[in-house]
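Input: one structure, supplied below.
All protein chains but one are shown at their positions in the complex.
Showing chain A:
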Amino acid sequence: MTTDESTVDTNGVHTIERQSLRTRLLTANTFWIGLVLLGLVIVFSVLAPDAFPTVFTAQTLLIETAVLLVLAVGMTFVIITGGIDLSVGSVLIFAGMVSAKTMEAMSPNGNALNAGWDVILVGLVVAIAGGTAWGFLNGFLIAVAKIPPLIVTLGTLGAALGAASLINNGSDIRTVPTELRNTLGYGTSFGGIPNLVLVAVVITAVAAWLLHTTRFGRHTYAVGSNAEAARRSGIGVTRHLTLVYLLTGLLAGVAGFMSLAYYGSTTISAHATDNLNAIAAVVMGGTSLFGGIGSVLGTVIGVFIPAVLKKGFNIVGVQDFWQMIAVGAVLIAAVWFDQQRRRARNRL
């Protein structure tokens, strides 16, 4: 008797069963990196019991990560298809810039500080449209013209930043409507939850639903896992890839508007490393750069690990630069650990 046949005796048809919740949890990429995040929070809470585990710290931590979270959620889709988007930071700036410029142009004397909701709403639409346009350009060049994503988005990284700078001759626009800053930027709802964070949470929840329960999400995994198999199964791979990059551009547009509301400026020079931070967060969260594997929850955890490290080091009085070293170490360790586990599992 061969080993294959001996399993027949013990595992009949009726034992083709669901995996238990426990096995799913333990094999999930997100579970272990989630423990790391939890561990960090506990360590800093013990080291600084008066300063770290407070409502104020939680609020600022959440606000500071909200914009990056939206970028990283979009990046998750792109990386699951096996691609990369280096342009998100520049697209964010571009979207903020066209939005601010439009709101200025609609206001008397080119001063949008006292603009009302009608102008702000137009600004939002313009920001989303601006981001989506770059996303579509990325998607078209990658999916239709078949140029590698790294090259395309390296190109649009420079191009979007250049275009944003041209709009206002390279200087920032600082006349962001006060109404927008007071509501989306600094306002809170439900007894202290920052509005900016609420927006990010809603976007993240919608994205998680899109990725994990819809046909669009399933096809995203399929395209990243084996594009040829997806094509033979009747999936429109070209269309799907274009849509994924378009979605990422759209979210970068939304992030640009959120950044505008929070900083009250177009912050041209402040987003140079947003793309790499977003990629690092996605990869730390267990999404494979080779495509086909990943989750939105993992990305959320991946976004918070650097943020918690930074906040924690600030509070316990360690120099900020250590945070960069620590994040780098966590990133490499997370990927290494993940590879080891995956190899072990595939040997079974």
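Here is the rule we use: contacts are C-beta pairs under 8 Å (C-beta built on N, C-alpha and C of every residue); 3 or more make two chains touch, one makes a residue touch a chain; residues count from 1.
We adopt the following convention: contacts and distances are computed from a predicted model.
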Candidate names "Monosaccharide ABC transporter ATP-binding protein (CUT2 family)", "Ubiquinone biosynthesis O-methyltransferase", "tRNA N6-adenosine threonylcarbamoyltransferase" or "aconitate hydratase"; UniProt protein name, chain not shown: "Monosaccharide ABC transporter ATP-binding protein (CUT2 family)"
Given A:G34, A:G89, A:G130 or A:G224, the one touching the chain that is not displayed: A:G224
Contact partner of the left-out chain, one of A:N114, A:N182 or A:T213: A:T213
Touch residues of chain A, complete complex, unshown partner: 2-5, 7-8, 11-13, 15-19, 213-216, 218-219, 221-222, 224-226, 228-230, 232-235, 288, 291-293, 345-346, 348
